[in-house]
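Mind looking over this structure? Questions follow.
A single protein chain has been removed from this complex, and every other one stays in its place.
The first chain written gets the first letter, and so on, giving A and B; residue counts start at 1 in each chain.
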Amino acid sequence: MVKIRIRGLEFSYNSIPALKDVTIDIHESEIVAIVGPNGSGKSTLLKCIDRILKPQKGGILINGKDVKDFSQIEIARTVGYVPQSVKQFFPATVFEVVLMGRRPYLGWRCSKRDIEKVFEVLKILNIENIAMRDFNELSGGQQQKVLIARALVQEPEILLLDEPTANLDIKHQLEVMEIVKRIVRMNGITAIIAIHDLNLASKYADRIVMMKDGKVFAIGTPEEVLTSANIESVYDVKVKIIRFNGKLYVIPLTLNQSSD
Amino acid sequence: MRKVFIALILLISCIGVVSANDYMDLFKGDNRITEKELANIITDYMLGNSTLSLNEIRDASYVYIHWNGEPKSIVDSANRTITIYKPIKRIVALHSDAVEALVIVGAEDKVVGVSKYTKESKRQFPELSKLPSIGSCFDPDIEAIVSLNPDVVISYVRWPDPSKLEEKFKLLGLNITVIRFDFYKGSTMKEEIKKLGYLLDKEENASRYIKWFEKYENLVKSRIPEKKVKVYTCSKPLRAFGEGSGLYDLSVAAGGDNVLKGRKGYFDVDPEQVIVWAPDVILRWSYAGGYETDDISGMKTDYEEIVNQPGFENVPAVKNGRVYVISADLATAPSFPVALVTVAKWLYPEVYSDINPKEVFQEYIDNFLHINYNVSKHGSFVYPKW
Partner (left out) sequence: MMDPALLQVKEEYEKYIGRKILFIIFTSVLIVIIAGISATLGSYPISVSEVYSIILKCLVSHPENTKEAIVWNLRMPRILLAIIAGAGLASSGAMTQGILRNPLATPYTLGISSAAGLGAAIAIILSKGIFAGKYVVIGNAFLFSLIPTFVILALARVRGATPETMILAGIAMMYIFSAVTTILMYFAEAEAVKSAYFWMVGDLGKASWEINPPVLASFLICFILLMWKTWDVNVMMTAGDEVAKSLGVNPERERIFVMLVSAFLTASIISFTGTIGFICLVAPHICRMIIGGDYRYLLPASALFGGALLLTCDTIARTILAPVILPVGVITNCLGGPMFLYLLIKRKKEYW
């Protein structure tokens, strides 16, 4: 079943085009990785899906309904967004940060249910022991988990993650990706992950969208997309693809000599 | 309906005439105390069924005898009609200039409260500076005023804001009359003293002062020469006191041709402009001196600041040593005529060779302030020293 239908999407920042004619279908309960070099439009695409940015052209349908027709609360209850980097954060406890994810459900008071939900998610992510710690004092991996927790308490059908593994050590990279995989499988939600690491994409994604200059270059299963030809033309890098334990791994070789 | 209404009013006013329940009832209808009304309240009192106090009956008698039974009215400098129905007995003076004026008209015995500034003026007001303080004249302590139980409060025309004075008395339901008189401007001084004297039944003292004031005013007026000297008035070398400021008015009244003519208020000027104006005399204002200090150094510093102002060495006033500093205590107070002759003599020394401003000042202190104060020995009012 198609969960998100993206048709002819165009977006530009002050007339500098970032997305050009992007058309993708994303199915229910699948993990889709969006890969591509810096500036290829990965983050922009995620922000368009969550209506943080408003595309100039084309449309995005979620459950068959145009996102433009969603109310702000509706979209917040449907889509959870985990931002790329944690910039300057104002002191708040982990609990407070995660509780913000309940905003789409809150009246003025937060009910017992909201608080229970926060504890539940903290428990699932196994971070309940840091609930009263200050967010800023946490390590990068812990912070990333807290931000995922915040998106999860939104009880979304779709989870958007922007570079969730950037700046994490290898253990935390795997940990974060395992969490994403677990919750997707457990709750039947759809996850779209913008990610640089092609090996993580190959390991965890059901399908991969490869982007270049704001356009979809290739789309399909890791086997279909992660070919050395594709990678060479998108990244200008010569690679070797090897298969290990049933998964593809990309080994970078050299910079393409023909590149400028 | 209307007839009934009029009849009611008449009836009520009749009752008022027959027996006054309240002091103010005496003035109802005819706005005066008649012989009959006075007789009524006195007999009522003697019979023991008067609602008026003995003090009020005494006031009524005073008004009947001395004021011809009528209330006294003046228009104060805030342009309000002030009417008093009783002799004024207790006065709170919010500013020292008012205290000085009260001393001049000989009503110091009526003053019951003064400002913190007056409290500091122990030499100028040896007795009155011992009175309770009501705080600052700009933000007085209403409770302190009220606890002194005054009939009248005298304040500056502009300060404090009515919301901090008149409106507060109104809120407290108190019948305290606020009279706004400045007593620091040469232009309104005579009028204000005259009205003050009238209200306090001290017309004689007031007119004695006014005569003295006019003597010097006319003297200076009559001696203004054809060829005027150019004057520049300031508080700092480059902070000009233009039209509307006391010092400007003083310089013009003394016969100077002020270079700031046509420019209002206080403002900063370009030193080059002062050189272009080329004033023959520079007059500077100073808060450093006054009655309370014999130390002239503050005024001297003010003087030197002008003389040493870069560029001013080319100004005729500085070149010819005609820079003068005058104390605000002297010039913005009822002692204004002293300041007038002082400045006039600075401008035209040859014309005033027969006048010694210091003696005029001593005359003022002896005749009007009634204090034992020798200007030759005490205070610092002008620089260079007179």
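One rule holds in what follows: a contact is a pair of C-beta atoms (placed from the backbone, for glycine too) under 8 Å apart; a residue touches a chain by one contact, two chains touch by 3 or more.
Everything numeric in this text was worked out from a predicted model, so none of it was measured.
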{"item": "Selected residue (touches chain absent from view) among A:Lys3, A:Lys47 or A:Lys117", "value": "A:Lys47"}
{"item": "Touching the absent chain when the full complex is considered, from B:Ser147, B:Asn218 or B:Asn372", "value": "B:Ser147"}
{"item": "Sole residue of B:Asp30, B:Asp109, B:Glu127 or B:Asp161 that reaches the chain not shown, by the stated touch rule", "value": "B:Asp161"}
{"item": "Omitted-chain contact residue, chosen from B:Ser133, B:Thr188 or B:Asn356", "value": "B:Ser133"}
{"item": "Residues of chain B (touch criterion as defined above) contacting the omitted chain", "value": "78-80, 116, 132-136, 138-144, 146-147, 157-164, 167-168, 171-174, 244-245, 264-267"}
{"item": "Interface with the unshown chain - residue positions in chain A", "value": "47, 50-52, 72-73, 75-77, 79-81, 83, 87, 89-93, 95-97, 100-101, 103-104, 106, 108, 115, 119, 122-123, 128-129, 131-132, 134-137, 150, 154, 160"}
